[in-house]
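As you look at this complex, bear in mind that one protein chain is not there, while each of the others sits in place.
What follows is chain A.
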Amino acid sequence: MMLSGITLGQYIPGRSFVHRLDPRTKILASAVMIMAVLVCNKPAGYVFLTLGTLLALGFAGTSPRLLVGILRPFWVILTLTLVLQLFFTPGQVLLALGPLHVTREGLVLGGQILWRLILLIVFSSLLTLTTSPLMLTAALESLLKPLQRAGVPAFDLAMMMTIALRFVPTLLEEAQQIIKAQQSRGAVFTRGGLLQRVRGLVPLLVPLFAGAFRRAEELATAMEIRCYRVGANRTRMHQLRYDWRDYAVLAGTGTLFLATLALRWWG
């Protein structure tokens, strides 16, 4: 229950190559890489994608420890996926544990899905880890702008997404704080039967929601006080500009995507 260290969606300031990329490049590259991961179905493809991921992590200056911190919250879901695939995929039996059979096909499929999930998590985390929420909105807004003609409220969407992203770490921190406060008066979150545990969540969830609503209201007021208006035409303090690094990264990820696609069709 103790959520410590790195939280999901948190931005860690830095001066690495990836930090300095145009945020639009990072969004596009992440999206392309995620698509590549999803279309990949050949071992060679996974090798390419893994190398690409390691390269990206290296350029972002991510320590192995941080990587573990990113993946830790997901370990239950990752293990569960692997186990389910291992035991419930029919095929050639490798190992029998009582009524359960580990199959060759299950091993392959489970491993594949596990690896996919890990790559997906790493890529989406890398984006938020190296891009400040402010830059993220700027990029989203810029990317969505062409859709504005078609009636997509690009700015509002970008704003909503930023606010949501911005408040993930805040709410997690607040949750930790409330957990501690309730533990201090004897609340138990991690013991007892299912019913007791669910009931145990009430002292956490009620204050958390109350806090979220209060925050939302305060934020709205603060924005209005500063004359925020929906749809106002704003200029930016920092103009986004692509340079050679961005073209290089986009070309690289594009190639990787085409390579996995080619492997899928002809490999």
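Criterion: a contact is a pair of C-beta atoms (placed from the backbone, for glycine too) under 8 Å apart; a residue touches a chain by one contact, two chains touch by 3 or more; residues count from 1.
In this section, contacts and distances are computed from a predicted model.
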Chain not displayed: protein name in its UniProt record ("Energy-coupling factor transporter ATP-binding protein EcfA2", "Acyl carrier protein", "SWIM-type domain-containing protein" or "Potassium-transporting ATPase KdpC subunit"): "Energy-coupling factor transporter ATP-binding protein EcfA2"
Per the touch definition above, residue among A:Gly69, A:Gly91, A:Gly111 or A:Pro153 touching the missing chain: A:Gly69
Which of A:Ala181, A:Ala216 or A:Ala262 contacts the chain that the document leaves out: A:Ala181
Sites on chain A contacted by the missing partner chain, in the whole complex: 4-6, 12, 14, 63, 65-66, 69, 174, 177-178, 180-188, 202-203, 206-207, 210-211
